[in-house]
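Note that one protein chain is taken out, while the other chains of the complex remain in position.
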Amino acid sequence: MIAMSTRHILLGLLATGPSHGYDLKRRHDERFPQARPLAYGQVYTTLQRLVRDGLAAVEGTDSDGGPERTTYRATDEGTRELSRWAGEIAPPAPFVANEIFAKVVVAILSGGDPAAYLSAQRAAHMERMRELTAVKAAKGADLATVLSADYALNHLDADLRWMSTTAARLTTLTAEVDAA
Amino acid sequence: MNSLRSDLRLAWELTRGSDRREWWRVALTATGAALATGFALAAVALAALRGSYSVPVAAGLLDEPGTRSGVIVGLLLLLVPVLGFLGQCARIGAVHRDRRLAGLRLAGATPWQVRRIAALETGLACLLGSAAATALSVLVLLREWDRPTALAWVGIALVAVAVPVLGAVAGALALRRVVASPLGWVRRVRPHDGRGPGLLFLAGVLLVAVLALVTVATTSTAASNRPNGGPPLMMMGVVLVVGAGAVWLSGATAKATGRILAPRARSAATLIAAERLRDDPWSAARTHAAVLLVTLVGTGFMSIRQVLSDVVHSKRYLAENASYYTTGLDLTGAAVAVAFAITLSGLAVGTAESLATRRRGLAAQAAAGVPHPVLGRALLLETALPLAPAVLLSGLGGTTIGAWYALLNDRPVPWAIALVPVAAYAACLLAAATSLPLLRRSVRPGELRYA
């Protein structure tokens, strides 16, 4: 999920007002519960790049009695860049090859057991889907949580369907791969 | 002609490829058509006679135009329960057939093609029955009558052709909404408001009434100066008025029964039966109307029979010997019995059909643990509940006719006739109960597997 632009997400979080690095990380993890949590170091370097490119600026520093913290804000150019990105269409189906497919083909080439691999992969997928469903169906789950879980569930489900049809057609695939 | 042939082949293929219920429909429709043809042929053959003859059957009742016209009217009236029976048969597999024909529409058949195919399906079944009945009747006729007149032959030919044609027309008419909206019909599962077939039935009743009137007017001219001509005509008028109201009445009673009982039902069976009546009161209206009519006529007849045979046996100065009168009475009695038997068959067919249509739902109920006896009780209550007020009413009507006739002849009113409606009611319940063994067979888990 890191393919998703961290720059733009931080810019988006800054759109609500000036904020410092630790606060941005906390808000990111709250807002996108199913995504991989941001490392603080990554937030820090991304903010510095935004300042370098003129999309964000340092607002000031405060200490609140603790360690000194730098507060950042989005510049006008940053706001423009954000709205450009938000309206931009994400390229559909960016990858044609994926890891699961690659492993199946490799298993066939190396004389392994692709069916057993697919079956185990399927079980792992189902396990993850059960976890996500439990998060989503928990009482009092907010809509953002439900929707982000749904997003992941639908992708896992798509993988599963692909695995089922592939498992049913392994014989043909093996013949094809071996012939080539 | 070519398109007719391809339609005919399609109709045949569709019938052949369909399930057993369709064959039941064909067989029962053919039977109904055969009965109708038989009665109509007998009436036509008798109507072809002019003046006095010596007919070797029925103790001389057929010799004179006056009494002969009475027999003809009786035969024509027998067509009423037959029409009710045919209407019930048309419902067998109706949902299934409507879907199939709507499917034909979706596949690109024109409305006319669909109508023609449907008409051919029904018409062929009727043709089968009519041909069989005609062949049999002609054989009997040739044995009894040395040289039938040309008029008789024309009449016979007309009836033999008219029955399948009328059947085909009725089949096409019943489809008008399927043809109009193929999509709606494919999706809707429970289509009937029951008025359409009810109207068809009424039209049939009217047709029979008009025919009967014409027959009386043309064949009994010699007897029209008799003082007794009035009461039978008037009685027939009463019967017809009640008949026209019967369909509406039985539908309305079913609706009212459901509406009154549904909120008060204490048991599951009563609740299910009452709600079904409230939801679709017209489904059984035609058969129940026939029950109503037959009960009315039967009760009235029993009284008249009692009074008349009393008169015949007490008076010693009769115009004819006693067997002349008793044969007349017996013939009428037989006609009423036949009518009742046909009506009961219609009732049994109707119950079986209602069961077959709902077999998936019933299977689901049974799977959920609803005991078979509860389902059976609900099925019987569906017949028993709306029929009770209807039979009561027609019993009262018949008793009134009977009492009126007895008073007219200065005889004691034979109150025992009040038992006739009770017996009729019991017989109806028995007829409905004949489909209970079907319930056990319908409620199979296999039904749960398909949509």
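Letters A and B mark the chains as written, and numbering starts fresh at 1 in each.
Just so it is clear, contacts are C-beta pairs under 8 Å (C-beta built on N, C-alpha and C of every residue); 3 or more make two chains touch, one makes a residue touch a chain.
Note that in this section contacts and distances are computed from a predicted model.
Chosen from "Succinate dehydrogenase / fumarate reductase iron-sulfur subunit", "Cell division protein FtsQ", "RNA polymerase, sigma subunit, ECF family" or "ABC transporter ATP-binding protein", the protein name that UniProt gives for the omitted chain reads "ABC transporter ATP-binding protein".
Within the set A:Ala15, A:Val51 or A:Leu160, the residue that contacts the chain not displayed is A:Leu160.
Of B:Ala27, B:Ala265 or B:Leu438, it is B:Ala265 that touches the chain left out of the display. Annotation: of A:Val58, A:Ala123 or A:Ala144, A:Ala123 touches the absent chain (contact as defined above). Note that of B:Leu8, B:Val374 or B:Ala433, the residue touching the chain absent from this view is B:Val374.
Mapped onto chain A, the interface with the missing chain covers residues 116, 118-126, 129-130, 132-133, 137, 139, 153-154, 156-157, 160-161. Those residues of chain B that touch the chain absent from the view are 190, 265-268, 271-272, 275-276, 278-280, 360-361, 364-372, 374, 445-446, 448-449, 451.
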